[in-house]
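The structure appears below as structure tokens.
Right after this comes subunit A.
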Amino acid sequence: MDVSGTIGAFHGSPFVAGLAPSERRRLAALAVRRTAEPGDVLLHEDAPTTHLGIVVDGRVALRLQVPGRGSITVLTVEPGDVFGWSALVPPYRSTSTVVAVERTEAIVFDAVALRAALDEDDGLAASLYPRVLRSVARRLEATRMQLLDVFGREVDAAW
Partner candidate 1 sequence: MVTAAPPSFLPRAGLDRLIALLRDDGRRVIGPTVVDGAVAYEEIASTADLPLGWSDEQSPGRYRLVESPGPGRERAFGYTVGPASWKRYTFPPRVDIGRGRDADGTVTYEPVAPEPDALAFLGVRGCELAALRIQDRVLRDGPVADPDYVARRRAALVIAVECTVAASTCFCTSMGTGPEIARESADLVLTELDDGYLLRSGTDDGRRLEARLDPRPATDDEVAHARASVADVRRRIGDPVAVQGLPGRLQARLDHPRWAEIAERCLGCANCTLVCPTCFCTSVTQRSDLDSRDSVAVRGWDSCFSGDFAKVAGGSFRWRRQDRYRQWLTHKFSTWVDQFGAFGCVGCGRCVTWCPVGIDVREELAVIAPPAARRPLPMAAAAAPGDFTPARVERTWPETPDTTTLLLTDVDPAIAHGAPGQFVMVTRPGLPAVPISVSRYHPEGDAIELSIRAAGPATATLSSLAPGTPLGVRGPLGRGWPLEAAEGRDVIVVSGGIGLSPLRPAIDALLEDRPRYGTVRLYHGARTPNDRPHKDDLATWAARPDVEAGETVDRAGTGWTGPVGVVTHLFDAGRWDARDAVAFVCGPERMMQATVSTLEDRGLRPERIHVSMERHMECGIGLCGHCQLGRFFVCRDGPVFSRAELGDAFILEGV
Partner candidate 2 sequence: MHAGDGVAAGGGADERVYHVEELTRVEGEGRLHLRVRDREVVEARLNIFEAPRYFERLVVGRTPDEVIDIVARICGICPIAYQLTAVHAFESAFGVTVDPPVRALRRLLYCGEWIESHALHVYLLHAPDFLGLPSAVELAKLDRGVVEQGLRLKRIGNDILAVVGGRPIHPVSLRVGGLYRAPRREELAKLRADLDEAVELAQATVRLVAGFEAPEFEARRLLVSLRHPDEYPMNEGRIVSSDGLDLAPQDWPLAFREEQVEGTSALHARTHAGEAYLLGPSARLELAGAALHPLAARALDDTGQAGELATNVFRSVLARAVELVQATAEARDLLDAYERPRVPSVPWRPAPGIAAWATEAPRGLLFHRYEVDEAGIVRRATIVPPTSQNQAAIEADLARFAPSVLDLPHAEATRRLEWLIRCYDPCISCAAHFLDLSLDRDGGPA
């Protein structure tokens, strides 16, 4: 995929739909295309979040390391959705390890550059933050559902 392909994918992403043209341009200038093969690690749990990404194609898994149980996938991120939101939230450390499970195309924004742009440009910040927040909120809601363990084996097979 060439640069125009990246730009095309960027502009087609639901994540930026509705942004003002100037804001889009500002973001597009920061966007870098990244391709990951299955198993490639995009972010490491607890390490500084180096970038915020939008999945364009493929799928990445958010994994947590659990002592004694290995690496547990808690969520997969599908095309159109973001990963690395902690790039925008102090202390800017990744809350999970992000691993490609398929060949994945993503657009990524360097964390430092993105934060600088948002600091500078209140309009961009006002447009972008709610988008990230919505993504995080949906994730939180889904996490609660998972917490409920609705398929739980609360089976009283003894009496």
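A word on the picks: all candidates are chains of the complex that A comes from, given by their letters.
One rule holds for everything that comes next: a residue touches a chain if its C-beta (ideal position, glycine included) is under 8 Å from a C-beta of that chain, and two chains touch if they have at least 3 such contacts; residues count from 1.
Because the structure is predicted, anything quoted here is derived from the model rather than measured.
Within the complex, subunit A makes contact with only one of the listed candidates (1 or 2), namely 1. Chain contact summary for the complex, subunit A toward candidate 1: residues 38, 59, 61-63, 69-76, 78-81, 101-102, 138, 142, 145-146, 148-157, 159.
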